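Below, a portion of the complex is reproduced, with chain positions unchanged.
Chain lettering (A and B) follows the sequence in which the chains are written, and residue indices restart at 1 in each chain.
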């Protein structure tokens, strides 16, 4: 349709062009009520006003309740409640009492309970359930309680996921529409019995980080004591030397890379296990065991912890040459060389040694570079700009390459040491050997998966093919899965 | 309601399924008009088309105005104006003249003035006010002028805040709805008299960075000259040595960490002051003084400037051993040792010194690591994924830990120097002592706030409790604040 023809319909200028200015054609925006003029109430009101709603506050002291967002009205709780259908309860649970006396005014209203508690299990019943008990005639919806006053004030809402629950589907829908208009993404969590779960959400503290951090701390503790015994205590007992000063940097600079490499390989191990499980089962339609699911869900956090340790390893390495112990050793080597051995010819320059150590450093640098690249693409705003193929290329191909390079870095470290008997103090293997076990296993398994025949079967399984089904079933299933 | 029952209502296939294809049921999308076919006009049109509007351009030369977004029509200004109710004025203010002659055609229309000026105060009246004077019959809305053609073209609009002002509430509402449909967050700034303020917004340049950068530059200048006098000029005057080469790196590597630490403590000082002010006043309902408000608003920028300086300090430290002066000193130390002193025994290895310097480095590394972590969580996309409890944990707990570690790093630096008289050249304290004052004060005050009795009172105040009120009032206030 051309604009010309559309104009013929719309071009009675007098009647048409006045439309947006005519009050009749543009309906009054909806009025919402907020009980409570604290931080949360004020920030929520501000955001609602900016999204085009009208806002009225209910307050016990309408004339002295501090600064409120411009454009909002304040009145008594009763008057405010009567003017709106949707009422946000931005009041602490301890003060819900007054709502019971107001119950007749709240009949048929939708009450949105945004309250949170200071810690888990403070009260026998959920705040929202308690509210519903106080005001049985209203439709209580628990939700939006994961929004902070701070996020509301700063407009950091776009795309944020919020949760709703409540017994009235209509009430939930009304709240959901309001939330969508604020730019939020709404997820319905069912009836009001889920309120307790929702109230626990904001009290979570790095839940998905706990397992990775726990693993990291456990590994760090293990390797720290293992190396402490092998290095410092061994030297004290067997050689009667005090090298305790090494604990601060030398030892830490062994523990961090070891744990970092193990954590990185633990990122990629569950993917490999899942692939073998799918191959063994011959289908992708059976759920993974719980432990594997949990493990796969915290791979990103595991990788970031590994990156943090690699970062520490890098800085620890950079400052090696300015350490007192290192400079002391350098100077005393020279002095000893000159005075005691009385050498007159320059040192012998070992080309193999030069190549070996340089390769060791280069692999470390490249590994760290790729590590940082992986970390950058896991930033939400960077990851969001990548297509799925790009994201999987980086996380899978580049990730396994990083693991390979870092493992090679570890192997080269020990290339000329693993055959010396002095390496196995007190018959224990050195730390770098222990830390190479898991990455090597992951890399070998991954190589097996890349064999053409295995890869082909796996790809078919992931496209919905099942090994054990009959031919007819197979066609049907394939028909419905993408 | 089950899907089955919904089907019984909706399953007359002929009438129902044809609905989305029937032109009658789906109304024509609204037609908007854009005056001006420059970069901004074209980008805006593209975005409007993509949001489902129809777009018509008004141009003086409809047949030779360059490439326009596909789907848009071009016609003369008069014809274009008649076809739409909402007209975007994407023309420089200098060329508004033609709109006066068109005033009859623009009667009753909503004119959106998106124009900006090249610098502040170029004209005695705001562009929008001038436009309203030229076309008194139209409803002028100033707004969206903070959007750049570049942001429009690249679709970087989601959640972005834009400002509107105008004398007609209906006109503002129409523009606001359009903006919301584009994914923008709209804030109403009142009548057209606010237009001047809105026109100054895009001319702002790092406004919130000015105070932190000013403080940083002032501190850097002060400490630079202070250390220049104490180190280089002192050596030249008293010892007749030219160590001016130290200015470039050694001096800078003292100034940067000093200023970084002071800036970091200035991040946390206002929070502590605010807490003591609340304790003293016994309420959280009185506004902080203006200077404290301004200070608290630029804490993030202050922290990032501090991080930048810490980053420079780290790199300056890493390159120490490859500097000519450092290598020269190392070599000449050895040569002197061997030749002049003619020592034959190796150097004495000072275990305390080794522990001391290593602890110094380790604290620096850990401090820098936490610094970087704080910086990462202040990235908008990372901070947005954190819950409020996580964010406050990182910024408060981790922030104070960082300050503590960095302060300890400073104390260890001077652990064996502060009693030597050679430290106090010309009776002045060294730089690191000066820079430890503010962080130490902040940490001591913070410790006081963590005392159980103080902490309990503060928590109650922050939950809305007021010290001086009567019991009855107290209940009421508490009832309305979250």
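Throughout what follows, a residue touches a chain if its C-beta (ideal position, glycine included) is under 8 Å from a C-beta of that chain, and two chains touch if they have at least 3 such contacts.
Please read all numbers here as calculations on a predicted model, not as lab measurements.
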| item | value |
| --- | --- |
| Assembly size in copies, with 2 chains present | 3 |
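The rule is short, and it goes like this: only the chains that are shown with their structure count from here on.
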| item | value |
| --- | --- |
| Contact footprint of subunit B on subunit A as seen in their complex | 1-3, 6-7, 10-11, 13-14, 16-23, 26, 29, 35-41, 49-52, 59-61, 65-67, 71, 90-92, 94-95, 97-98, 114-115, 146, 148, 150-151, 155-160, 181, 183, 201-206, 242, 244-245, 248-249, 252, 308, 311-312, 315-316, 318-319, 321-325, 327-328, 330-332, 334-336, 338-340, 379-382, 384 |
| For the subunit B and subunit A complex, residues of the former touching the latter | 28, 31, 54, 56, 73, 75, 79, 82-83, 85-86, 107-110, 139, 158-159, 161, 168, 170-171, 173-174, 176-177, 180, 183, 185-188, 285, 287, 314, 317-318, 320-321, 330, 333-334, 337-338, 343-344, 346-347, 349-351, 353-355, 357-359, 361-362, 365, 368-369, 372-373, 379-385, 387-391, 393, 463-464, 475-482 |
